[in-house]
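Apart from one protein chain that is not included, each protein chain of the complex appears where it belongs.
This part shows subunit A:
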Amino acid sequence: MPPLEHVVLCREAQVSTLQSLFGERHHFSFPSIFIYGHTASGKTYVTQTLLKTLELPHVFVNCVECVTLRLLLEQILNKLSYLNASEGCSTEIICETFNDFVRLFKQITTVESLKTQTVYIVLDKAEYLRDMEANLLPGFLRLQELTDRNVTVIFLSEIIWEKFRPNTGCFEPFVLYFPDYSIGNLQKILSHDHPPEYSADFYAAYINILLGVFYTVCRDLKELRHLAALNFPKYCEPVVKGEAGERDTRKLWRNIEPHLKKAMQTVYLREISSSQWEKLQKEDTDPGQLKGLSAYTHVELPYYSKFILIAAYLASYNPARTDKRFFLKHHGKIKKTNFLKKHEKTSNHLLGPKSFPLDRLLAILYSIVDSRVAPTANIFSQITSLVTLQLLSLVGHDDQLDGPKYKCTVSLDFIRAIARTVNFDIIKYLYDFL
């Protein structure tokens, strides 16, 4: 195994703190350690690498996988017994309560190989422990005391310790902060995995450009590495084709910049998959033609369904008292003062859609559709299909006696696109745009 400094970059202080906490093998460490920091700040990686390099007996469990108490406890016990299993596979251990866990743990750790050294239990994504049984978190914090054995529990989490602390107090763990990487550190780590065919300077220039585009939006190391790996072939294209040398930074920049901007709208948002992105790069099509996942929500609706949806949008976002003014052919005089009073804050487009009864929807529908619409079962079934497509949503209970109420759950851009296809100027009918 290569020395620790080459495997773990930019984390010298944290590694030395952990090493001094662990101490000698047979020493008792602090009963519980809580490590927090942003995602992709190296908590899991550093802890695992350190424990593996120093060959300390440890059990690593990710709490996301453990939806029940039993899964968590059995995983820990099984992995522990696996650590000291010299002969074949031991039987699966059954453990249903924390009390049994403590008892079985004491039994397993009386084995020779584990008795003299500190056993480490690492719980990743520890924030899920808060939602499990109430005695679990305080119990694990005190595991050394409860089992009377040389064990240390390490918690890794994104969430700060103050949000974990139970109301009635508990044993306070040693809190260690993994600081986020500075831009210099990010450059160093990202430049570390440059492919061997190109020089380190060439790759470093690429990383600079990448960080220039993405750094204000995202500092997550995992995302940045993913984006760096995906877009590097495109960056190298001019060099490969012979159009530019390795040092022609301007040409390379001009080539890659629109590509990276497009990546922010698609791959970064997971609108398209990375394999689709790679295919697009190879085919060299115009990136403007990309269709992400959201584009597929523009389902082709039948004529009346489009109008029902438009009517629903108008019903959701216009207050009921304004219907007369918008939808009656002869609405007479409306007092201006009451009508136009609106605050910016109560603009309906900021607060979200309101619910409306079915009758109002049908009334608006009849007024906006040019031809006569008969209230046949056809119309009602189309309304139900829209609910199934989650373009409308049913508010309240199914068997309400007063009649169903709905809410329109589409965005303004979506409804404008739909209205355009039927030549309906929806903006004219919206109260917020008067």
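Definition applied: contacts are C-beta pairs under 8 Å (C-beta built on N, C-alpha and C of every residue); 3 or more make two chains touch, one makes a residue touch a chain; residues count from 1.
Keep this in mind: contacts and distances are computed from a predicted model.
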{"item": "Absent chain [UniProt protein name; select from \"Armadillo repeat-containing protein 8\", \"Ribonuclease P protein subunit p40 isoform X2\", \"Origin recognition complex subunit 4\" or \"Cytochrome c oxidase subunit 7A1, mitochondrial\"]", "value": "\"Origin recognition complex subunit 4\""}
{"item": "Residue touching the undisplayed chain, where the options are A:55, A:133 or A:425", "value": "A:133"}
{"item": "Sole residue of A:26, A:163 or A:222 that reaches the chain not shown, by the stated touch rule", "value": "A:163"}
{"item": "Among A:265, A:378 or A:421, residue touching the chain not depicted", "value": "A:265"}
{"item": "Missing-partner contacts on subunit A, residue numbers", "value": "17, 20-21, 30, 36-38, 41, 97-99, 102-103, 133, 135, 138-139, 142, 146, 158-163, 168-169, 171-172, 174-175, 177, 179-180, 182-183, 215-219, 264-265, 268-269, 271, 294, 345, 349-353, 393-395, 407, 409, 411"}
